[in-house]
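The complex appears here without one of its protein chains, the remainder shown in place.
Up next, chain A:
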Amino acid sequence: MSYVIEMRNIRKEFPGIVANDDITLQVNKGEIHALLGENGAGKSTLMNVLFGLYQPEKGDIRVKGKKVNITDPNIANSLGIGMVHQHFMLIDKFTVTENIILGSEPTLGGKLDLKHAGKQVMKLSEQYGLDVKPNKKIEDISVGMQQRVEILKTLYRGADILIFDEPTAVLTPLEVKELTKIMKLLVKEGKSIILITHKLKEIMEICDRCTVIRRGKGIGTVEVKDTNPDQLASMMVGRQVNTKVNDEPYKPNGDVLIVDNLTVVDSRKVPVVDQLNLTVKGGEILGIAGVDGNGQTELIEAISGLRKVKKGSITLNQKEITNLSPRKITEKGVGHIPEDRHKHGLVLDFSVGENIVLQTYYQKPQATAGYLHYNNIYQKAKSLIKEYDVRTPDAYTPARALSGGNQQKAIIAREIDRSPDLLIAAQPTRGLDVGAIEFIHNKLIEERKQGKAVLLVSFELDEILNLSDRIAVIYEGRIIDIVTPSETNENELGLLMAGQKEKAAVQREENF
């Protein structure tokens, strides 16, 4: 039988590292094929080889049975291969339609034919149930819609083999459901999909087969119906993985963070955080659950000093920190794992070592009197890289060259190492493999055990339910309810997150 995609014995090296070592991947027509592996295992690299962005040192690629030489993405496109990247590649200031046609612009007598293109985009988006607004600018639409634009971009170029690199990492649960529907529709129409994801649940739910790679080597391919999440996890990590649950007794001490009657407005002067009250105690993990865009981002930005507070106050350890500069707030003991690691978390062109000291470069022993001690900086970096298992050739490698998950580990190492009294963790495990998630959950729980306060914001309800001591549900800029994980479930949380407090109460009566 011939495969739509067959990659045989692929080898790809980067300076100091073998990213792909003799990997074989065979994809059937009309299937959703999962590609699973730890952070830095080489998944994105393998797909970039298939898409013509990297040239392999060894191995060959067959598309629909024919041996091909994919030297650039245009060739991949013409072979019907399309890719939705881990980090989107859209132009913010362009409209949806302009982004979709970019690179294969239709012309009418030498002039750009936007009208025709718009129609075609609409037709495609209806056919596959991809709800996009063709005339909106990218910067004005949600992440979920941006992703659908990326999908449309590949379909517009006539792709029938689609590569999705961690598409669900950036999506809210609702958007994940929509995407799942879209993918199922796509394979029904005869397309084939390669899906990279760290979420075993998703693999079990929608994939037909799964290829596992570990540290650049192919481990094997399994039929999803013959396997289970535990087996997949151990194939991938090489050992048993436990989902960590916060089961230490809950013994909170004093209030570390008090947010009192906080109002924050957005650029259009609309209140996005609206008279919000919240307390986080030492020795507890407070989880914030909510649908994206209900003020969680702005709340965090206000606490960490990145956004001006309009009304109300924020107190840390009995001292007011409202509207202080980010530097002052950091020095007073707030750590922040930001939601968007490329935008806020890292200077990608700095080395890993330089990134490790992004907030503390001016302090001893990193510097004295304005003079940097690179020896100390890199020594610190090296020990953190080891402790947090950040997979990088060395501390001098630019952060850009790290895999997505390892970039996140570097940020987490930096923030937890400062041992802040309040740790804000926004989507801390986004894009991480199960092993790394386990590790980070352990770290958060450790912080709690040491009496620190942890404010956890996550779209993953599992994560919120497993880790939190209390769950605050945010809706339209207010905390509409605080519940205890042992006395609630995903359904009740879902209703609360939709702002339906009454219905949630009724449901609760019925359950308990």
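Note that in this section a residue touches a chain if its C-beta (ideal position, glycine included) is under 8 Å from a C-beta of that chain, and two chains touch if they have at least 3 such contacts; residues count from 1.
As a convention for this text, contacts and distances are computed from a predicted model.
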Protein name (UniProt record) of the chain left out of view, among "DNA repair protein RecO", "Nucleoside ABC transporter membrane protein", "Tryptophan synthase beta chain" or "dihydrouracil dehydrogenase (NAD(+))": "Nucleoside ABC transporter membrane protein"
Hidden partner chain, touching residue among A:V18, A:L306, A:I479 or A:A498: A:L306
Residue in contact with the excluded chain [from A:G30, A:P229 or A:P326]: A:P326
Residue among A:L346, A:V390 or A:L456 touching the omitted chain: A:L346
Where the unshown chain meets chain A, residue by residue: 15, 55, 71, 304, 306, 325-328, 330-331, 336, 338, 343-350, 354, 358-359, 361-362, 367, 370-372
